[in-house]
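A single protein chain has been removed from this complex, and every other one stays in its place.
Moving on, here comes subunit A:
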Amino acid sequence: MNCLWLLVITVLCLRCEAASKPRRGRGSMWWGIAKAGEPNNLSPISPGVLYMDPAVHATLRRKQRRLARDNPGVLSAVAKGASMAVAECQHQFKFRRWNCSTRNFLRGKNLFGKIVDRGCRETAFIYAITSAGVTHAVARACAEGSIESCTCDYSHIDRVPHRTRAAAAANVRVWKWGGCSDNIGFGFRFSREFVDTGERGKSPREKMNLHNNEAGRAHVQTEMRQECKCHGMSGSCTVKTCWMRLPSFRSVGDALKDRFDGASRVMVSNTDLEAPTQRNDAAPHRAPRRERYKLKLQPHNPDHKSPGSKDLVYLEPSPGFCEKNPRLGIPGTHGRACNDTSIGVDGCDLMCCGRGYRTETMFVVERCNCTFHWCCEVKCKYCRTEKVVHTCL
């Protein structure tokens, strides 16, 4: 009974939060779904009944709920994608001052904390990686057949005769696509529908979010490789079989991290800043589909070239992550582990922002000298090893 009450309260809180702060990260509450599988937060649930859970539903917007209802099985893929994104983000930022920390208890707050309120680089990365996570996970679930509504896009098969004829004229034969190679298409379209709800693309911040979401998806799409193989008499190419290969999410994360390091700061021209208020009265609905992703972003420094579709963009410089800042939800680097020999960001000098660090010697019991015995057993000894741990003051 208590649990139920707690749930109801959580739901209510989530709703009022979502309703009372429309401007902040409008489409980003769904990130909470990443924690959906964890027992200490929302109720423990199996993936199959995920869509039933009211607490999960509460984090979603109306359109997202509709999408989840129309595509049974998609919600667990989204949850998987979101948690994959969180894990990848934390992996990429393991040795940075900002380490992509998330909250354990949501209570209507954003999963990544208030940093999302700022339009800084870190926020750009969060949006990109989560959107990429959803694209990746949905495409993969689609290939595995766990999303019922994701049938193969057969439109390309219908087109084939024309294409073949056209290609025949050019003396080049277009090979027909087989199978559900188009899963990525579904992942991409679904991610656009699901992740980009609430971002109307009017205010600068919404444009930034849309751009970064698109960038995340673009990375998944372009890292995707088409692999083909020829079969025929003595190595000729009479039959050709092709398939698509999704990139590992680690490589998407690596690529996005590179873009994070080279992210471009953009500003939005004055006309754009004024436009939302005027247009909102006249036409409250979102911009037409085609124009929605044609964002004209100007670089902040006019000498720089304007950002490409795979670049990350941000609006304002990042806050310092050294000290605790409750207003921005920054925990500070106190107590973080650091590397005393490194001169990089993970080194103690930079990580601890010059406050100095504490060195402790700990004894850890680990498995060691493991040997493999045929078959199939691994035997290990337990060793006591000395470890030196540095933590920031």
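What we mean here is this: a residue touches a chain if its C-beta (ideal position, glycine included) is under 8 Å from a C-beta of that chain, and two chains touch if they have at least 3 such contacts; residues count from 1.
Everything that follows uses one rule, which is that contacts and distances are computed from a predicted model.
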The hidden chain: which UniProt name fits, "Signal peptidase complex subunit 1", "Cytosolic 5'-nucleotidase 1A", "NEDD8-activating enzyme E1 catalytic subunit" or "Protein-serine O-palmitoleoyltransferase porcupine"? "Protein-serine O-palmitoleoyltransferase porcupine"
Contacting the left-out chain in the complete assembly, out of A:Cys237, A:Ile343 or A:Leu393: A:Cys237
Of A:Ile147, A:Leu246, A:Val266 or A:Cys322, which sits in contact with the chain we cannot see? A:Leu246
Touch assignment to the omitted chain, from A:His91, A:His300 or A:Arg355, lands on A:His91
Residues of subunit A in contact with the chain that isn't shown? 84, 87-88, 90-91, 94, 140, 143-145, 164, 168, 171-173, 176-181, 183, 227-246, 248-250
